[in-house]
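Excluded from the complex is one protein chain; the other protein chains are retained at their positions.
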Amino acid sequence: MDIQSATWTEVRDAETNLAMVPIGSTEQHGPHAALGTDTLNAETVAETAADRLDDPVAVSPAVSVGVAEEHRQFSGTLWTSESTFRSYVRDIVESLAFHGFDRVVLVNGHGGNVAALREVAGTITRHDDAYAVPFTWFEAVGEDAPPMGHGGALETSLLQHANPDAVREDRLDDAAAEGTRRWGNWKGKVNLAFDSAEFTENGVVGDPREASADLGEDLLDAASEALVDLLETVAEHDTERPPRK
Amino acid sequence: MDIQSATWTEVRDAETNLAMVPIGSTEQHGPHAALGTDTLNAETVAETAADRLDDPVAVSPAVSVGVAEEHRQFSGTLWTSESTFRSYVRDIVESLAFHGFDRVVLVNGHGGNVAALREVAGTITRHDDAYAVPFTWFEAVGEDAPPMGHGGALETSLLQHANPDAVREDRLDDAAAEGTRRWGNWKGKVNLAFDSAEFTENGVVGDPREASADLGEDLLDAASEALVDLLETVAEHDTERPPRK
Amino acid sequence: MDIQSATWTEVRDAETNLAMVPIGSTEQHGPHAALGTDTLNAETVAETAADRLDDPVAVSPAVSVGVAEEHRQFSGTLWTSESTFRSYVRDIVESLAFHGFDRVVLVNGHGGNVAALREVAGTITRHDDAYAVPFTWFEAVGEDAPPMGHGGALETSLLQHANPDAVREDRLDDAAAEGTRRWGNWKGKVNLAFDSAEFTENGVVGDPREASADLGEDLLDAASEALVDLLETVAEHDTERPPRK
Amino acid sequence: MDIQSATWTEVRDAETNLAMVPIGSTEQHGPHAALGTDTLNAETVAETAADRLDDPVAVSPAVSVGVAEEHRQFSGTLWTSESTFRSYVRDIVESLAFHGFDRVVLVNGHGGNVAALREVAGTITRHDDAYAVPFTWFEAVGEDAPPMGHGGALETSLLQHANPDAVREDRLDDAAAEGTRRWGNWKGKVNLAFDSAEFTENGVVGDPREASADLGEDLLDAASEALVDLLETVAEHDTERPPRK
Amino acid sequence: MDIQSATWTEVRDAETNLAMVPIGSTEQHGPHAALGTDTLNAETVAETAADRLDDPVAVSPAVSVGVAEEHRQFSGTLWTSESTFRSYVRDIVESLAFHGFDRVVLVNGHGGNVAALREVAGTITRHDDAYAVPFTWFEAVGEDAPPMGHGGALETSLLQHANPDAVREDRLDDAAAEGTRRWGNWKGKVNLAFDSAEFTENGVVGDPREASADLGEDLLDAASEALVDLLETVAEHDTERPPRK
Partner (left out) sequence: MDIQSATWTEVRDAETNLAMVPIGSTEQHGPHAALGTDTLNAETVAETAADRLDDPVAVSPAVSVGVAEEHRQFSGTLWTSESTFRSYVRDIVESLAFHGFDRVVLVNGHGGNVAALREVAGTITRHDDAYAVPFTWFEAVGEDAPPMGHGGALETSLLQHANPDAVREDRLDDAAAEGTRRWGNWKGKVNLAFDSAEFTENGVVGDPREASADLGEDLLDAASEALVDLLETVAEHDTERPPRK
């Protein structure tokens, strides 16, 4: 159930305590993919899982500006501080819980949000009236999928399948040619870079030429199945905090 | 230029310092109108004005959860604290300004956001690197329009014109019958109520039976023209703070 | 009962749960009216209403620095951030409520405080142990009163009646001559200005030559009667939050 | 120059960079002295010093609610959190400095404010555009004065001299009889108490029977002279931060 | 019981509700004493008292960076804002209380921490689930001890006794020669200085040549006995907040 499209009476009548909050970002994804890539992909996965799940699940509007300051040197990238981001997500989850949707999956489309979401999910679960857990779709596409990158094969494929207008097909070669192959600037296990412009000329990491709508369909299938499994697990999960030792 | 749909290279190439941030809310709008009404209407007005403006203007994704705690007794209403809301809007405007879009109109669709937006626009204009000003579409539809209400003729008409799926036509009579005619619970000029459930049974204020798609088209015309005028004015406005007396 | 003038034993013995917090500002009011105009006027109205009310009501000391950054270009204007202002008012109301004065009217003398007071009253009423509501005296003087302005006929008249030393009578002509007639710099319904120095040379909006002590007496009568009515209503008001729909 | 009583044009014409902020508290002072004692006394000392100083000095309105939670068990005591208190004082000093009054003495009448004022003065001096220093009047009355206490001889005397209405003369015996003689509940040098109700029945510490208007006059003389000396020193003080070693 | 050295099972088995948090600073102490002086001394006193106390007491790791911005002009001085410092201490005490150690003595070695610790102890005692009280060792060494100073006889002696490596004996003469004898830059009772570099050339206040390991032993004896007395008192103290008057 998409909350934005429903009326309050329809939400009132929905019998579920499950909710999803799609969480994206507005940030550069190379010369070929739209700035809204992460939001579009998070929405796609959340909607597909909502459709496939037997039980109803409330889906909030997407959070479309997230933790993306690392891409600020690229035009159009929007961001909020991590602190504001966590507060915004926490407030949304608390209002979902106020209506009884107190088991919430944060459906995430952006690597830069992962740590902040894990932190805020912990704060919510330990201190508020809800249980929340983040799910990042591209972590759930299986071992055989291409590497994640940024604006690479994974993200581009899902766009090609579900939001083809968001891909400039004629720029894929350029995107690949001037992109880089690995995220970050590493010394051992330490990433020395704090801005993606330190290691990629055009914002791309990976090879979007390997993308295809067919691959996108497979990825969506894998991610949404994993999300359905997670939702079913969360619905039954014992969310009581454990006793002290 | 819709930032989410554009690539960073396209945003880079846009020659403008104007931007709009559509700002809505996810909150009850009676049994007949979608919870996303305010966001949909803000987006409609912003997009129409962007189309009509001769010059390019960057349009950020909408802020779809706002200041709506007053509607919390109605299922599905989502809200953030005023403080978080201001921080979220401020961060978005600051990142727009980082890219040179430093004259920003906050295109608002929700009465409950008005005070918070005026405050944050003042903070931005006086202390950050941008000039920001809020525009609330239903304040700009002229003297002859029906009264604003909540889920009433104005909002419903604009939905019927631009997002007809968001209206449950078969519930308009019920919506009107159980709604109220005036916002608030007043003693003189003071509103004693802090929750809309104190004065409306079904969330409606006004009479949505007076709504029509034709009226919606007229409203959109008026509001988007006013917004175009505002954008043209803001583009030329002297945004220097005045000298001390 | 003026809390500052009373001893704690006298406050302990007062049988009421009503309180008022006078809230003003220290800000320019033209060349003819004192910077403390808003505080003086708020105190005058609160004290008069306290005298007229049959039942006792606790009156806290005035908050004399408020939301006034918009007047900063004029010497002597003092201000606090909106956030600090709200915290300061909230803390005062919470300590009043701690002693059982948990129905509180915020008696306000400054337009710039209105939005912040409504927000903090909502926060207090929804989340703390008190019910609070703002009352702005010049909104309660009836339809026939002159327009509000700033340092205009309304504010000057009340000073002339209750605090004549705060008016420089010999500067009224100058005040009017160099003042302006309308608050703000408007494009349609949008105020483009964030500093009053953008639209008034000497800080005046309105015509203080139309002021008189007699008019001030009438205004005080109207405002204090409205405030007495409000206090009586608040004393009986059902302050429970409404049930969920 | 009392800022509240002056017009902005008069403040503009004042040739000084000195300012004072009187800072009090609204808190129990025994059964015999008004809750506003600390504010009244701070104002008295500041006004007297302003009169005696050869040069002009801007005097802001008093901060009349301060750090007084330790007196909360006594009716009528108002307080703000230390954090809000510091923000409120800092904002006032920053707005004074905005107008050029950037050497500011915080004239304090309440022991509970001392630590918070020293902290905020340090923050202002090191990080803002002003130099600020706190002055607590009863620390400046000389070695021969009675001990400070709370509602004792010192505070009561100054009220008797400058604000006799604030003293209930007929309750002095009771005040002394049920009061205590020493502030706090001590184990060695550590005060175990965090609420004054832990060690005083009626809120009094000291013996207000030893108070007199004559003593009050002497105390005012001593404190205001010390404050004049301080203002003259601050006017000439090198407020540059020292170089690094 | 030193928490850091114990396992969680050992802490679980300890039968006590008493805890200590040693609190120091990393700041200049003249050319002869280590920057860690305050932390080392606080740890010494806390450990000695823990040994001497008949009952067990949990000792947390030391907070080694505190309120020391006043020494910033001297190399190596580290500091945190007062606000962060209070939050850090409060969080530690709250986690101690979570495990049942809800009577906590903050064992302090630095004058600059005193006010912040008193404030946070009040906040904890009034609003959290613990009773906390600060103890500053050099306030508890008796009337006959040398004056406190900074890097003077007191602090140096305790180092010489318990941490002799932290003293450069060959620089004591220089330390005394270029040091000063009184803390601060005073006008009457007001300290005009906010940086120690305003009144001491080398950071020393007092005369470290008067220090000795023997004196250090005596000081430790006095301070740790006073702390043992305090712990025994706190263990029995009625920590209920008093009833309202």
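Per-chain residue numbering starts at 1, and chain names A, B, C, D and E are given in the order in which the chains are listed.
What we mean here is this: a contact is a pair of C-beta atoms (placed from the backbone, for glycine too) under 8 Å apart; a residue touches a chain by one contact, two chains touch by 3 or more.
The structure presented is a predicted model; accordingly, all values stated were derived computationally and were not measured.
Of the listed residues E:F74, E:F135 or E:F194, the one in contact with the hidden chain in the full complex is E:F74. Screening E:M20, E:L53, E:I92 or E:A193 against the full complex identifies E:I92 as the residue touching the chain left out.
Considering the full assembly, A:A140 is the residue among A:A34, A:A140 or A:V204 that touches the omitted chain.
Looking at A:D38, A:E69 or A:D218, the residue that reaches the missing chain in the full complex is A:E69. Summary of contacts with the chain left out: across E:N17, E:T44 or E:S64, the touching residue is E:S64. Residue positions on subunit A in contact with the hidden chain: 69-70, 72-75, 82-83, 115-116, 118-119, 121-122, 125-126, 133-136, 139-140, 187-192, 194-195, 197-198, 202-203, 226, 229-230, 233-234, 237, 241-245, in rising order.
One chain of the complex is left out; on subunit E, the residues touching it are 3-12, 26, 28-36, 39-40, 58, 60-62, 64-65, 72, 74-81, 83-84, 87-88, 91-92, 95-96, 98-99, 165-166, 168, 171, 202-203.
Keep this in mind: only the chains that are shown with their structure count from here on.
In this assembly, the C-alpha centroid of subunit A lies 55 Å from the C-alpha centroid of subunit D. Counting partner chains per residue, subunit C has residues 8, 12, 72, 74-75, 83, 202-203, 245 touching two or more of them.
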